[in-house]
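Working notes, beginning with the structure itself.
Take a look at chain A:
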Amino acid sequence: KGPEVVSGPGYEEACFKPWNAETKFFKWPAKPGPYKIALVNGFVANVWRIQMIQTAKAYAALPEVAKELKEFKVVSVGTDMAAQLGAVEDFINQGFDAVLIDPNTPTGWDRVIRLANQKGTVLVGFDNGIESKDIPAVAQDQIDLGKISGEWIVKNVGNKGKLLEVRGVAGTSVDNERHQGFRQVVEAPGNSFEVVEVVGNWAPGDSQKATADAIAAHGKFDGIFTQGGSNGTVQAFLDAGQPLVPMAGEGENLFRVQMAELQDKGLKGLSYGQSPAQVAIAMKAAIAALQGHPIPQLTSVPNPVVDYTTQKAGEDYFPELKGDFFAANAFPPCDIKFTAPQIMSQSGDNTK
Partner candidate 1 sequence: MANTSLSAVVRSIDKPLLFAGAFIIAILVVGSVYTMVTAGTLTLLSPTYLLLQLKVASFLGIVACGMMLVVLLGHIDLSVPWTMAASAMIAAAVGGPWAMPIGLGVGLLIGIVNGIGVAYLRVPSMIFTLGVNVVLRGLMVMLTGGFSPSSQPTDLMLFLSKNDVLGVPNPVIIWALVCFAVAFMLKRTPLGRYIYAIGNRESAVYLSGINTRLVLVASFALCSMLAALAGMLLAGYSSKAFQAMGDPYLLPAIAAVVIGGTNILGGSGKLSGTVVGTILIVLLQSVLSVMQMPEAGRQIIYGVVIIAMLLAYGRGGRLRL
Partner candidate 2 sequence: MTIATTAPRLKLSGISKAYGGVRALTDVEFSAAPGSIHAVLGENGAGKSTLIKIISGVVVPDQGTITFEGQNVRFATPKDANNVGIVSVFQELSVLPDLSVADNISIVGPPKRMGLIDQRAQRRRAEELLARVGCEDINPLERVRNLPLSRRQMVEIAKALGRDPKLLILDEATSALTASDVERVYEILHKLRRDGLTLLYISHRMHEIQELADTISVFRNGRYVSSFATGDKTEDEVVQMMIGREVTSVYPPKPVRTAPVKPALEVKNLSWTDRLKNISFGVGPGEIVGLGGLDGQGQRELLLALFGVLKSVEGQVTVNGRNAKVSSPRAATRSSVGMALIPEDRKTEGLMLPMSIGDNISLTILGRIAKGFVIDRSEEAKRIAEMIQKMQIKIGAVGDAVGTLSGGNQQKVVIAKWLLTGAKILLLNDPTRGIDVGTKQEIYRLLRNLADAGTAIVLYSTDYDELIGCCDRVLMLYDGSIVRTLEGDAISETNILASSFNLSVGAKTSGREPVSA
C-alpha cells in the first residue's frame, strides 16, 4: 500500500516546486476532511523551533485551514530519535491522517514510513532532511544556501584572500550541506582562498568565542560565512577592533539590523533564511495530499535571501523589535503571509 507514484504536473506548482526535473510525485486516494494532523518536533529549546511551532499553530488557526482540520496536535520529543520514531508511530496508531516531522536525523525512518503506508497515513518531513525517497518532504536546499553565500562572498571579496567559516552543530546534515556548498564555490578553480574554519554551533555565544579566537590567532580576514549566531561573529569583530568585512550569515533579525546599521562600517552583509514557515508549507502539502492532489516527493522551498542593498525595514527586518527571531517568515506563492513579529507576539496557549 501507500501513495501512488505519478509524474507531474503537480498541484499548485508555484508553491510546491519540485526539487528538480527527476522529482517524482506522490498521490494518495482522496479522503474526505476534516483531518487529524500531528506535528512531531525534536529539540524545542531554540528560537527557530519555537517560532516554527508558533507558525504552525497560527497557520492551523487560519479560517481556510481550520475548516480542514478536526484536530492539530504538536509534540516536541527532544533530541532522542527513539522518542521521535515512537511519537510518529503513536500518531499513526492513533489514526491521525497526516504527521509532519522535523526530523532529529535524516536516517532511520524506513520502519515508520512502512507503517504509515500500511495505514494510509501521510508523513511530511521538513526543515532537516530525510534521506528516504519514499516520504514527501519540504526543504530548503542547504547546499544551495552554501553556494549562494560562497558566490556572494566571491563577488564582494574578489577571488583571493583569507575567509572565516563559522560552522553549525557538528554532525547535523544542515551544517554539512551548507559547508559543502560553500566550499564547492570558494575552492573552485580560479579562486585561491585560505579558509579558517571554527565551530559556532548556531549560537551567538559560541560563534563569538570561536571568532574571537580566530581573529586573535589569524589576524585579519577578508570575508566571513557563518551558519548561525551571526551577530556573535559580528560582535567579536567589533570587540577586537577589527575592520568589518563582507559577511554571509543566517536570517536572525538582530543580524539583519546590524547589516543595516553597520554597512558603512564595512559590514556588507548577506542574510539567507532557513525559514521556520517551512512548517506551514509542509502542512499545506499534507492537506493537499489528503485531498488527493499529487505532491512532489521533495518540495523545494525558495531560499529567502536578502543583502544589505536589498533588505527593507519592516519587511525583511524589524529594527524596532528587541525580540529574538528569524526574520524570513513569509512564502507568498503559498499564500503564507505572516510576518515574524505577528507570529512571535501571539500568546503561547492558542492550541487548536
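In this section, a residue touches a chain if its C-beta (ideal position, glycine included) is under 8 Å from a C-beta of that chain, and two chains touch if they have at least 3 such contacts; residues count from 1.
If you want to know what made the cut, all candidates are chains of the complex that A comes from, given by their letters.
Just so it is clear, the structure is predicted and the values come from calculations on it, not from any experiment.
> Of the numbered candidates 1 or 2, which one touches chain A within this complex?
Every other option belongs but stays apart; chain A touches 1.
> Of all residues in chain A, which touch candidate 1 in the complex?
By the definition above, chain A touches candidate 1 via 44-47, 50, 53-54, 170-171, 196-199, 201, 203-206, 208-210, 212-214, 216-219, 231-232, 235, 239-240, 254, 322-325, 341, 344-345, 347-349.
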